[in-house]
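Showing just some of the chains, left in place.
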Amino acid sequence: MGNFKGHALPGTFFLIGGLWWAGKYSLCYGTRRNRSLGRLAGKAVQRRLEIVEGSVMLSFSVIGMLAEQFVPDGPQLRLYDYGEHHWDHLMNWQHATMYLFFSLAGATSLAVHLTDVAPLALDRMLLGIAFFTEGFLFLYHLHGRDMLDVHVHQLLLYAIFGGALTAFLEIFHRGNVLVELLRAALSVLQGTWFWQIGFVLYPPAGMAEWDLKDHNNMMFVTMCYCWHFSFALFAVAMVYGTVFWVVRSRLKKTPTMEMGLLKTTEREQESEDEL
Amino acid sequence: MGNFKGHALPGTFFLIGGLWWAGKYSLCYGTRRNRSLGRLAGKAVQRRLEIVEGSVMLSFSVIGMLAEQFVPDGPQLRLYDYGEHHWDHLMNWQHATMYLFFSLAGATSLAVHLTDVAPLALDRMLLGIAFFTEGFLFLYHLHGRDMLDVHVHQLLLYAIFGGALTAFLEIFHRGNVLVELLRAALSVLQGTWFWQIGFVLYPPAGMAEWDLKDHNNMMFVTMCYCWHFSFALFAVAMVYGTVFWVVRSRLKKTPTMEMGLLKTTEREQESEDEL
Amino acid sequence: MGNFKGHALPGTFFLIGGLWWAGKYSLCYGTRRNRSLGRLAGKAVQRRLEIVEGSVMLSFSVIGMLAEQFVPDGPQLRLYDYGEHHWDHLMNWQHATMYLFFSLAGATSLAVHLTDVAPLALDRMLLGIAFFTEGFLFLYHLHGRDMLDVHVHQLLLYAIFGGALTAFLEIFHRGNVLVELLRAALSVLQGTWFWQIGFVLYPPAGMAEWDLKDHNNMMFVTMCYCWHFSFALFAVAMVYGTVFWVVRSRLKKTPTMEMGLLKTTEREQESEDEL
């Protein structure tokens, strides 16, 4: 997928996914903190959100896998070109492999939230594995490219492995809203950075080409990555603020003091539900 | 052991070991979650499984050590060849050292589960140390080989150090079924990957030789590793599903609601037993 | 900022910041441990300290950003020099980016402690991110410099990433006085080391120039870094001792035994407040 569209597409997915996560976890946290009012059946809504998320992730990944295989210049499930003695469309196969793990994560999420067979944290473990595998494949993907090309992809790895790390952390600290929002922000970052990579490596017609060997470009790009990160944090904060404000205004605000008294009991019940 | 059999043998061990772990931990988790029925003495069975596992690990490791030493072209306990002034059969000694640590892990497991002297988590610590040592020896084992040869062994290190990490995590989070199953999956991965290494480096008669310096081969092999991992996850999931289903159907299903009420109490008692 | 003043200025900030943290956390810990007397409203004071800290951090960072942009030889918000086709004053932009993240951390701290919207640990997460970004930008900042120049900045990274790590740890272990004081010590270390870098790279008139390629200088500098660290630990210990002694003498000492009895209850209440 060495072109602009090939970076814009996954970028859009991760961007939307990150914003969705920001909204979802803000909603769960907001209802949890204001639950003393007892008006919203938090668990049922949360489960439905998880099922929607799992279905979307599964179906998009499967579509992605099929597209990678059956686009006109795709491998059409052929792995080795016996005529010319080389691997056939390795790139497409690699991308399909990445989709495979996200589809596994989606299917697991469905299995966890539709049945009571699998332990709850399994969805996060598979999500962490999906991110890890994505980063792992990128890591061994960069051999022999230009300095700037390698660098922009290495920067991407921070967001990817950061996503994997936060997902793994959630196996042990499930329901920690900070870790969840950090994961959302890293996903937004990954999304916008994919777009940035597209603009750097395949500048649209009319834009200047980047010198892929200039050290100043490398330093600028590093800084630019930090700006993307601050934007991602800002976007997640906006979503959080909006959702939190909506939840609170719809639930009528409970006095803080009463909440303090109720907090421990709720929290226990919450964790009991979750375990 | 630079031949096909030398990779297939440990591969088979790890493969079987991983499947065994998948079964054992699924069984423990299944009986624990359905214990409210009170029909199965979970602890006694679990202890017996641990003792069987420890004995098998100990005996196989001792046999492995002896085999490495006393095969016809082995060192026969001679470490240094004073005639030719070089170390004698260093490879065999290294493999014997790996077996040594697994035999320590087996012996420790027996000591932990047969007596009440040693703290419980010691078995996991020694298992983690055994995996770590295996990876550690591999790490300094690869000097001066071909690119692909180095790469396939480096990939193996992910599975090995992953196994060590999960075992160490269990010192602090014992009984977390996800970590246990992840360890099982990494062990299966290690097993199947040993087989793959055998096929890549020592292709059986009739199969094409691999070009050990081709970068495309390296990229394919990386991707192939991910497929092995997804297979390992799938295999562990199958074992888990089967065992869970058998346990549940044999124990008659308890209503979920009652389980919810009982959960906290059980869990405490469980952790009390385990500490 | 390739000059002495450009290193002395941030050095002074981090030095003062570290000492402030040492004092703040010692005060909080001291009042917490002696609270059984019930004479000091610990939480209110602590909240006011946090707000002061947040305001100072925010205002200084904003001033820093503006200064980097509008100093006479600064970029004046111009990012790209279209005349000469290169990035304009990349250094200033990088430093402004670092300030940006510290201003985000300051603003977040205000949002957390002035409103009840944001989860409490968010201030530590943003602080951790600010340190991480600082280190991240330094990391890709060192290309093509002299050996000693690279080395003194690499040593700095230990203090910076150490600060990030401790801040992230506090997301999960908030209120652990040791982690807080370690962060204070690492900040002091960062401050004094910035001064040291200034002296090494831009020796004031009259002092000998350093040979930036001599390996002995590198070894000395490494050792010197350890001395700075021991000084930082010592300074934090002094602040802690002084504050602790003042708190205790002002609160009249409670008998240790009674404290032992009260401890668990207090602690719970404490963590309840904090959650």
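Lettered A, B and C in written order, each chain numbered from 1.
Just so it is clear, a residue touches a chain if its C-beta (ideal position, glycine included) is under 8 Å from a C-beta of that chain, and two chains touch if they have at least 3 such contacts.
Computed from a prediction, not measured in an experiment: that's the story for all the values here.
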| item | value |
| --- | --- |
| Number of identical chains in the entire complex, 3 depicted | 4 |
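The working rule: only the chains that are shown with their structure count from here on.
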| item | value |
| --- | --- |
| Co-neighbours of chain B and chain A - touch as defined | none |
| Fitted rotation between chain B and its twin chain C in degrees, CA, nearest 5 | 180 |
| Numbering shared by both copies at the chain C-chain A contact, with half separating same from different | different |
| Chain whose Cα centroid lies at the greatest distance from that of chain B | C |
| Mean-CA-position distance for chain C and chain A (Å) | 31 |
| Numbers and ranges of chain A residues touching at least 2 other chains | none |
| Chain A residues touching chain B - in the complex, by the definition given at the top | 86-87, 90, 93-94, 97, 100-101, 104, 116-117, 119, 121-122, 125-126, 129, 133, 136-137, 140-141, 143-144, 171-172, 272, 275 |
| Partner chain A, residues of chain B touching it in the complex | 29, 173, 176-179, 182, 215-220, 222-223, 226-227, 229-230, 233, 241, 244, 256, 260, 263-264, 267 |
